[in-house]
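Heads up, one of the protein chains got dropped from this complex, but the rest are sitting where they should.
Every chain is named by a letter (A, B and C) in the order it is written, and numbering of its residues begins at 1.
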Amino acid sequence: MLVIMEKGATEAHVKAVIREIETMGYHGISIPGIQRTAVCIVGNQGTVEDSRLLALEGVKETIRVTKPFKLVSRETHPQSTIIPVGDIMVGGKQPVVMAGPCAIESEEQALGIARLVKRYGAQVFRGGAFKPRTSPYSFQGLGEKGLKLLKKVREETGLAIITEATDCTNIELVEQYADIIQIGARNMQNYSLLRRAGRATKPVLLKRGLAATIEELLMSAEYIMSEGNTRIILCERGIRTFSDNTRNTLDLSAVLSIKENSHLPVLVDPSHAAGRRDYVIPLSRAAIAVGANGILVEVHNDPLHALSDGMQSLYPEQFATLMKEIRSLAV
Amino acid sequence: MLVIMEKGATEAHVKAVIREIETMGYHGISIPGIQRTAVCIVGNQGTVEDSRLLALEGVKETIRVTKPFKLVSRETHPQSTIIPVGDIMVGGKQPVVMAGPCAIESEEQALGIARLVKRYGAQVFRGGAFKPRTSPYSFQGLGEKGLKLLKKVREETGLAIITEATDCTNIELVEQYADIIQIGARNMQNYSLLRRAGRATKPVLLKRGLAATIEELLMSAEYIMSEGNTRIILCERGIRTFSDNTRNTLDLSAVLSIKENSHLPVLVDPSHAAGRRDYVIPLSRAAIAVGANGILVEVHNDPLHALSDGMQSLYPEQFATLMKEIRSLAV
Amino acid sequence: MLVIMEKGATEAHVKAVIREIETMGYHGISIPGIQRTAVCIVGNQGTVEDSRLLALEGVKETIRVTKPFKLVSRETHPQSTIIPVGDIMVGGKQPVVMAGPCAIESEEQALGIARLVKRYGAQVFRGGAFKPRTSPYSFQGLGEKGLKLLKKVREETGLAIITEATDCTNIELVEQYADIIQIGARNMQNYSLLRRAGRATKPVLLKRGLAATIEELLMSAEYIMSEGNTRIILCERGIRTFSDNTRNTLDLSAVLSIKENSHLPVLVDPSHAAGRRDYVIPLSRAAIAVGANGILVEVHNDPLHALSDGMQSLYPEQFATLMKEIRSLAV
Partner (left out) sequence: MLVIMEKGATEAHVKAVIREIETMGYHGISIPGIQRTAVCIVGNQGTVEDSRLLALEGVKETIRVTKPFKLVSRETHPQSTIIPVGDIMVGGKQPVVMAGPCAIESEEQALGIARLVKRYGAQVFRGGAFKPRTSPYSFQGLGEKGLKLLKKVREETGLAIITEATDCTNIELVEQYADIIQIGARNMQNYSLLRRAGRATKPVLLKRGLAATIEELLMSAEYIMSEGNTRIILCERGIRTFSDNTRNTLDLSAVLSIKENSHLPVLVDPSHAAGRRDYVIPLSRAAIAVGANGILVEVHNDPLHALSDGMQSLYPEQFATLMKEIRSLAV
């Protein structure tokens, strides 16, 4: 069990809580957070009678840890959350389409693709400035120069911008330039980054890790929300299995499990799951049909010369087809 | 490489082929099949020059084993195959819906459910008479009595019947009573059963094994087809992964890989993948949206008292909703 | 819950049990087995009060199905089982080594390898006469001719023989020729074959399926034992995971879980798990170190020309090293 202290609780309040816990025969550990302090009760078998604790000064509430996530849970927040990004409603009636290249490579490339995806109906432009790459020798992104190009894209096209933050340093920059901060699958359990994202002033899109259960994904979202940022969009992007016909196995039932257990909106990224462009359109259709709130999809004007993930990027005309098919499904 | 002998090839023809193979420096092994004999060439590194072999009497063709499947391959048969079952076209324009209980329990149950699913638009009635169960103490099905009830269902409703054969003994009976013989996921590599199904006079629905790659599934279909039965329907029903939010992880990209590599139609079974009824409708929508040729779905008039898999069976009214939603997608 | 009838129980006894179950508000289904009849109670939520049932004539006992396996369980049989095969004690103090080629190819090959593995200390000769192969065009084994060669191996070397039965037809032959009947990973849930093996007069070695949990493996052993054959040896041979550095991932903790939950002996097959010969010796050492009762290992006198699985077969001199290393560990 967790005893959540009020924001204005003093050191003395916390100590009194710990003393009471010891009297009850358990052990109390203070966990100071940026926003508030929590006191963790350990050593108990089964449930703890919390009435005495709730009576103490400075105590806001208690959380039974047996249900591991709380703030992101649908149980505590039955209505589905809609997250506004400008005038786009993520989690609203219309599926949201976020499209663009894997990595920002140049102004010409970024603007060229952005105009195309805008024309066909995308609402958000995606593109990486900081790229987490398996090899230290692969192209790692343009960094802040890339972010500036993204800003230009927004100014020229009006598209909202989503781009990835990969550590506690570049998230400062990403927060300044982007409309949505993306946290990638490899960083789903990078708790320092999650906590920092929880103090960000922008919405966060959190991708499911390759080997993460739905509960773990929701726990990672809980890390963000426990720091105060409630604007979280989740994203299924394929899991690692034995199956070798796609790069990862897209688990569309994840959309259902997330919606069952959480009030947060959920998108699907068919590009990273499939790893090949010819599967992206049908998987996008399936994502919308299963009930996802939108898709995150890679589009490149010149996939053959893309600096990363070219194989899975749609050609512009394929993206046009995708948009048409999704619209007919969503109506 | 494999040298396929003609049906009328004699013992002497086979021996001549083996002698020639030895002369080439390799080793030849005769593999007598029910329909024809094949001679397997081993000991070669890389490709074998087959012109001398093709010149011999009794030789029909050679197969390069490097591409492991052949008869089921789209490369050798570019058009998609449509399998007629009565006047139902599996693989045709309309998705086919096969619905019914996990197991046949009684006449009342079977007929009751059959009339319901027929009313809402199902074309094929499913129901197990021989049930492969993890525990020897679980209900194993009614056996031939169940098959007789299925026959009655067809007579009274006009629905085609699909039911599972679990071994080389009961496939004889299933072949007599059913319109489509089902081979379950656990038997996907039961090669004796596959060969027997390859000599059956009825179409076969072959389910993907829980840990089978698409290539292995197609190789199992090749076993069936190599015995002469070309009427094979494939079925994705979820794979075993670490993910614990559903019983198995439905891999909808399998539909795309099967269609890319094979000309055979493919269905999806969302009921066994999910293991819970509330996921069946959205996963069915996704299956149709991704391009499956139909679905195989469990429906029960009294799921709470079903003798097996009740938790994943749809209530009749849910099935009505499912049919309506699928129709709107397929148009 | 399951009501187990005595062997001599009559039809009338069974009916009385079912009647009583109905009175209790549940449903009773009779499951006739070769050895005895069981009555399955369905429709109950939670535990059933079984005193009234145990009082009826012909009732031997009840089994709570919540613990899914019983006869193979260590709970019902706390001492570890030792299975004698001639004068070899499988499950005894000394680890048992079963070695030989993947497939029997010729008399010269079989006898040559058998003499070698005997010289270095193997107690059982392995070699397939019926081979389950992914492709219908791969070498499928010599069939009964192979079994006759195995018989000759036993006569000439004194080694016990283990060979695989792949269906309900060839198990008849295998039972005649072999000292231990092997059931392969692909057939772990071929329940007809398991039931037939349960009526065999020879011990059975049952391999874990590629995607089988320990509970499922033990349930499959329960199928065999429920038919009367108590001489079962289990075998871990690698599971299917995302990891691609070996053909399958050898799960040595399976040895511990099997021994914790069951009284049956367990062997490890490092050859099929690794799929490459240079890993076989260290994995064999690890198998013995973790507590396996022996190993099943592929050895070939001419691996480069083996008709199957040559890549994972040890050279004779490697097998000599393996035996030396295992002996030093086991002391």
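FYI, a residue touches a chain if its C-beta (ideal position, glycine included) is under 8 Å from a C-beta of that chain, and two chains touch if they have at least 3 such contacts.
Small disclaimer: the values here were computed from a predicted structure and weren't measured.
S.K.: In the whole complex, not just what's shown, which of A:Leu53, A:Val117 or A:Leu210 touches the removed chain?
M.R.: In the complete complex, the chain left out is touched by residue A:Leu210.
S.K.: Just name the one of A:Arg240, A:His263, A:Arg277 or A:His300 that touches the chain not displayed here.
M.R.: A:Arg240
S.K.: Looking at the whole complex, which of C:Ile18, C:Ala274, C:Val299 or C:Leu314 touches the chain that is not displayed?
M.R.: Touching the chain that is not displayed is residue C:Ala274.
S.K.: Which is it among A:Ile63, A:Ala129, A:Leu149 or A:Leu250 that touches the chain not included here?
M.R.: Final answer for the missing-chain contact: A:Ile63.
S.K.: Hey, which chain A residues sit against the chain that's not shown?
M.R.: Given the touch definition above, chain A has residues 2, 27, 29, 31, 33, 38, 40, 42-43, 63, 65, 68-69, 132-140, 166-169, 186-187, 189-193, 195, 209-211, 216, 219, 222-223, 226, 240, 305, 307 touching the missing chain.
S.K.: For chain B, which residues reach the chain that was dropped from this view?
M.R.: Listed in rising order, the touching residues are 240-242.
S.K.: Please identify, in ascending order, the residues of chain C that touch the omitted chain?
M.R.: Contacting residues on chain C, toward the hidden partner: 211, 213-214, 239, 241-246, 249-257, 260, 273-274, 278-279, 282-283, 285-291, 329.
Definition applied: only the chains that are shown with their structure count from here on.
S.K.: Taking every chain's C-alpha mean, which one sits closest to the mean of all protein C-alpha atoms?
M.R.: B
S.K.: State, to the nearest whole Å, the distance from the C-alpha centre of chain B to the C-alpha centre of chain C.
M.R.: A distance of 28 Å separates the two centres.
S.K.: I'd like to verify one number: the distance from the centre of chain A to the centre of chain C, where each centre is the average of its C-alpha atoms, in whole angstrom.
M.R.: One centre to the other, that is 47 Å.
S.K.: Please output the residue numbers of chain A that touch at least 2 other chains, ranges allowed.
M.R.: As it turns out, chain A has residues touching two or more other chains at 241-242.
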